[in-house]
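Here the complex is missing a single protein chain, while all its other protein chains stay put.
Each chain carries a letter (A and B) given by its place in the written order, and its residues are counted from 1.
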Amino acid sequence: MSLAQEHPKEVKQILAKYPPEHKRSAVMPLLYLAQRAEGYITKQAMQDIADTLEISVTDVGAIVGFYTLYHDKKEGKYRMQVCTDLPCALRGADQFMESLCANLGIKVGETTADGLLTLEAVTCLAGCDRAPMFQIQSRAGLKYYEDMTVDKTMELVEALKNAGQEAE
Amino acid sequence: MTKQVTLTIDGRQVTVPEGMLVVDAAKLAGIDVPVFCYHPKMEPVGMCRMCLVEIGRPLMDRNTGKAVLDEKGAPKLQFLPKLETACTNPVSDGMVVLTESEKAKAGQKSTVEFLLTSHPLDCPICDKGGECPLQNLTMAHGPGRSRFLYDEKMHLAKNVPLGELIYLDQERCIQCARCIRFQDEVAGDAVLGFDERARSTKIISLSDPEFDSVFSGNTTDICPVGALTTSDFRFGARPWELDASASICSQCPVGCNITFNTRREAKTDGRVVIKRVMPRQNEQVNETWICDKGRFAFHYVESKDRLNRPLLRKDGKLTRASWEAATKSAGGAFAKAGKNLVVLASGRLSNEDLFNLKALADQVGGRAVLYSNMGGGNLTSLVGAGQGTNLGEMGRGSTIVVAASDLYEEAPLWYLRVKQAAGRGATLIVANPRATKLERYANYVIRYSYGDEVKTIQDLTKKSRIGDAFVKAENAIILFGSEGLGLEGSTALATVCARALHDTKHVGKPNNGLIGVWQRANDEGAWEIGFHPEENLQAVFDRAAAVYIAGADPFGDGLLKIKNARRKPFIVVQDLFETETAKNADVVLPAQAYTERDGTFTSGERRVQRFYPAVPALEGTKPDFVITSQVAKQMGVILEGTSAAVVFEIMAEDHPSFAGLDYAALAEVKSQWPIVGRGDLYYGGTTYENKQGLGAPLSNAAQRAEKFSLPRVQKVAALRPRERKLLAVPITRLYDRGLTLSGAELLEGRIGEAFIALHPAAAERFKVRPGERVQLRLDGVSEEAPLRIDDSISAGVVLVPRSMGLPIHKPTEASLKSIKKAAGR
Partner (left out) sequence: MSHILLRHRDIPEISSLNVYRKNGGFEAFKKAVTKMKPGQVTDLVKASGLRGRGGAGFPTGVKWSFIDNKVWPHYVVANADESEPGTFKDREIMESNPFQFLEGVAIASYAVGANTAYVYLRGEFWQAAQFLDEKIAELEKAGLLGGRLFGTNYSLRIHTHLGAGAYICGEETAMLESIEGKRGQPRIRPPFPAVCGLYGKPTVVNNVETLTNLPMILANGADWYKSLGTPDSAGVKVFSLSGRVRKPGNYELPFGTTFRQLIYDHGGGVQDGRPVKAIMPAGASSSFIVANDQVLDTKMDYASVRTLGADLGSASVIVIDDTVPLDWVIHKTIHFFKHESCGKCTPCREGTYWMMHLIDRIPQSGYLKADVDLLLNVATQMQNKCLCPLGEFSTMAVVTGIERFPQDFRKA
């Protein structure tokens, strides 16, 4: 099913933001919409967006490739994106990340065995005053977690795990 | 006239049109500013930073608006602290450009050094080595040694197929985006893009099939490194081993100027072979581009199956014979046939070949028949595109009508040039019964029903918005084709187009007139020389005493058959291959390929252009015009049979359109812009400079102010789909099963199967699904083909591709059924 069939209202709203002769502008919001379904963007979804906007599928793929919040591969259900940039690192982000890796039993860039969590190091998230901090990207969107400790983070991971089990 | 601007580049004073970029102004002045991303045919992007120069501009007094002068009274110059890119800055009066100052040199050197940090430097095994802008610019501007540790180089995939025609070496790519921009801006097929970013930036193509564009090969010409190569030429030869011969592409009526690169090689027993086809600049024809069919489909001329001995039928079997015996047999039969001789030839042959064939027919009072199912060539010699026509100059004020033709598939370079004209502001009207790619650039799209061609064009001259766009245009061109039409229908279409142009005074002058989108390279020439097609070829054949078939395979195409073996005409076939027709012949004469000899073709725009021998002739063959003269000799008729140039001169005396032309005139060149193909391959790419002739346009009757009258439009009883039946209509695809594509293994995937197409509602009615194989019954013949869906056509028609093995030559009643069902019964 195409995006327009699946989310007619959202697609219409998104397209309405831009001049009709420049509907290509809608590619980024439509990609977010497509990413909601699977947690990543399938080739089929790219084709679908290309058809909707009358641009080539390669043009859509080039957008997916450029921006780091779009993903074209399935990974963890939650992507924990820890800022390890300079201001956070001055407040212990690197050590925080190391401890997280140890606690989760994975390296940066890896996904937990249960497929729950992918741990990523990212550049500045504009939360420098509340380091250590990270965001979690999931099908539900993006959420910031600031002034974090390893304990608080592990509690969160546990909660995410349980929430998933309850839902299933 | 545009305002002229005077500036100084490296101490040289240069006057150029306002708006020109510094890099181009320098080029005009003979100063080569190094570039990678800039290409004179594309919008500047300033991303590679190779063309860094110092630019000084006169300091202006804000109050007086005048230049501020220094102590010596010279204008004070203002230089930015940053180096500037010559490719993005337009010239201005009083500007001073330093391309070779210490600062500029240091900037250029640093860019080369940066590029080389990621480049594999595998020149010894790189196809581009020897004609590589990066290699050349490194030698000229780069540092002598690397400060970058080789072990820290980024390693990326080196053999990434972007489709089956083009390969990408990710390590060599310098991210100049020329290929991406070419596909987007020039070709209009945005099928290449960049994935990721920063140093991970890579070229990708996600289309299906990958790199889905008929212009893909051009990206390898403009790639400034060895990142993009063609599968055909890859690892085939080193550029410096290649010889170059000028030629004209024989694949369609555009007449693209090309260069054959050849080499003698052991692999082919020491024969000289064609290694690749390159574009040769002709700004009035193909600019610096060619399509992939022209680039990759040349292999048929080198086929192992070429005929190399005359054959004579002896005891019912074709057996080898001497030229003397074969031509004597043919000549004897023709002389005997007299006015019952039919010469059947196609636009695959050169003007010289066709002229001799026509002369032979005329000598005995026979008929010269053009092997084609498209009409209207008699009209182009009256009101064809006027001398001086250049689609590349048409823009605002001009109207271009494309009727019954899918230019992308039938004449790709015309598609590109018409698209570009629309981009410059020309009004584009696309009238076709089916959606085509060109529609994207059209101001008006007319989607008529198959059979309504004449009315559609008649309506163009009536009062309406579209009508005004055509009638009131300063210049108007109509390109007409044969989409969905046979001979009768296309003749009627051509006539109504000619009348429309004539009635609106769009004839007899440059950038006005009629252009036929013919099916073969030299159909226009054949018409000019006096060949005409016949609606019922079989009847003509059946009545003939002898037929001389050159460059055509009517038996293979299902247009002729022998009905009565005892009362059949004497058949002489002259061809490259032992075709189905040749198998039915009494005499077979082996012809030379056009790559082995010289001659001329006349393009659809009525430009006569020379081709030259590129490879030695296959032993045992002769040029068509020579063979014809030898046959004629056996009949006691003297025709020029040694020099193509002389044949051309005789022809020029005979035909007013050719008057005044000769081989020397066709070989004339004049300076073209942009300047390409010289030492600085980085500027225009590896396309060849044209040193062998730009050709010359034929005149037409309207231009010569001759009195003529246009024929009346013949009413065509257009077939309409009937209940439970379908109307099968022919459409043309670029990649088909025609002879000129045989042997092009590389294109096999693109040619694919002969699919047919239905409207979704029709598919539902016949209970067939897309992708399914169906049985199509046409003209009493049943054929299987996979089905596709086209929702732009009406429900009563089925699209059938020409030259794909299905017997379609004109609109024909057809029926269709699912094979599954048939099998189930």
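The criterion applied here is as follows: a residue touches a chain if its C-beta (ideal position, glycine included) is under 8 Å from a C-beta of that chain, and two chains touch if they have at least 3 such contacts.
Treat the numbers as computed from the prediction; the structure is a model and nothing was measured.
Among the displayed chains, contact with the absent chain in the complete complex occurs for A, B. Only one residue from B:Arg12, B:Arg199 or B:Arg396 touches the chain missing from this view: B:Arg199.
Interface note for the absent chain: among A:Ala62, A:Leu100 or A:Met148, the touching residue is A:Ala62.
Where chain A meets the chain that is not shown, the touching residues are 17-19, 22, 24-29, 31-32, 53, 55, 62-63, 66-70, 85-87, 89-91, 122-130, 135, 141-144.
Interface residues of chain B with the unshown chain, by the touch rule above, are 44-50, 52, 81-83, 85, 88, 107, 110-111, 113-115, 117-118, 147-149, 152, 154, 174-175, 194, 196-201.
Here, only the chains that are shown with their structure count from here on.
Rounded to whole angstrom units, the spacing between the C-alpha centres of chain A and chain B is 47.
Chain B meets chain A in the complex at residues 189-197, 204-208.
Within the complex formed with chain B, the chain A residues making contact are 43, 46, 55-62, 65-66.
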